[in-house]
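For this depiction, one protein chain was excluded, whereas all remaining protein chains were kept in their positions.
Think of it as A and B in the order they're written, each chain with its own count starting at 1.
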Amino acid sequence: MDPAGLATAEASPRPAVVLPAFEGPLDLLLHLVRSKAMSIWDIPIAEICDQYHAALAAMDEPDLEVAGEYLVYAAWLTAIKSRSLLPRHEGERDPRSELVERLLEYHKVKAAATELASIEEVRRGMTAVRIDPALTPLAESGEELGDIDVARLAAALVDVLQRFRRDHPPHLDLPPLRFSVRAKILELYELIERQRSFPLLSHLLTRPDRLESVTLFVAGLELVRLQVSRVHQRLPFAEIYLTPTGVPLREEALGDV
Amino acid sequence: MSDVTHLEALCEAVLAVAGEPVAVEALVAVAGEGVTPALVAEALDRLAERCRAPGRGLVLERVAGGWRLATRPELEGAIRAFAGERARSRLSQAALETLAIVAYRQPVTLPEINFLRGVSSAAVVRTLLERRLVRVAGRKPVVGTPLLYRTTRAFLVHFGLDDLAGLPAPSEVGMEDAEEGVVGP
Partner (left out) sequence: MSDVTHLEALCEAVLAVAGEPVAVEALVAVAGEGVTPALVAEALDRLAERCRAPGRGLVLERVAGGWRLATRPELEGAIRAFAGERARSRLSQAALETLAIVAYRQPVTLPEINFLRGVSSAAVVRTLLERRLVRVAGRKPVVGTPLLYRTTRAFLVHFGLDDLAGLPAPSEVGMEDAEEGVVGP
């Protein structure tokens, strides 16, 4: 539906999510650090891993990729923790500083995203004016070359190739008929005459060759058309019985079938 | 702001994006509760009056089916100059498709391009040659020895590529790959 999650709840028929939705492990970590006022230099790893677990459990459908992202972060945090417990050599960086930097960078990204959202809130109410010239209509003249990138080029190629395939469908291979309707009519006629009430559906379903089943079915319809046989079916999808009407089958009536 | 003033702004905005004549009833319907056709008519009168002021480039016209904003007829020359100018700096969908074929299938001939696109592309290829996005690169040694086309240095510069190997596969930019099963002529 919306794999990239670009549309908002507004455009989606689903009810609002009760849990705060997190964009991922980094987002959840940032949220925990802020909401629980925990020191970024002393993040309780066990608690974070519990929270990650809770976030994964809250997902509607487990997604391996997303679960993997949380696992990578849990492993990374654990590694930082264990390294920070070891004595450090002189001049060696605090292993926690990379985490601090990442959280700060992500915080900046979120702040910028919030800023963009507030601009969008006002601007999405505006529509570009587009009126018709008085006399000559303005031809749709394509796009500014500067606005076209290789992604558009690739998309144009895909358009061309798809259209080409639509206009040049592969040839239909028609194999020669292996069963004749005429032969099957005679075969069915004999069976009906012999059994009086012949279960056509079971017979069709036990044919090893689908083409034979189809030919038999057509033969059954022919017998009904020639009023040689009646057809009964008590319920949809139930057995189809062919019974003789008493009218004999005359071979010359078969014509070209 | 008075009701009519607000209504005048509303009418101008709707007519400016409608792309077709708008009936008074349609304006009444979007104007909200308590707005009568008479009030809308008054607002349209004011809008028409204001458009007649010197320095305005738009006119409000009554046409079949309602009202529309259009450019002042005397300015048609400038509009046409603008349209022409813009067409020159733009690439049509046909040109984009042809450029894509040359880029991904080079060297390629005009008959091959025509075959893939299903329409004659001679004029489009000429435009691309003029825009210096494609160039002639010899002849194909087949019947008729048609010219072979390749993309230019300027093409690579425009798309920020070092070489043709940098062109992304459609799947790399999220397009389903349509390559399989398509053969040349």
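As a working rule, a residue touches a chain if its C-beta (ideal position, glycine included) is under 8 Å from a C-beta of that chain, and two chains touch if they have at least 3 such contacts.
Fair warning: this is a prediction, and the values are worked out from it, not measured in the lab.
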Identified contact with the non-displayed chain, of A:Ala58, A:Ala79, A:Leu104 or A:Leu211: A:Leu104
Where the unshown chain meets subunit A, residue by residue: 3-8, 10-11, 21, 23-27, 30, 33-34, 38-42, 65-66, 69, 73, 100, 102-117, 119-133, 138, 144, 146-147, 149-151
Hidden partner chain, residues of subunit B it touches: 1, 5-6, 8-14, 16-18, 22, 26, 29-32, 46, 50, 54-58, 69, 71-72, 75, 78-79, 81-82, 85-86, 159-162, 166, 168, 172-174
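Keep in mind that, in the parts below, only the chains that are shown with their structure count from here on.
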Whole-Å separation of chain centres (CA-atom averages), subunit A against subunit B: 32
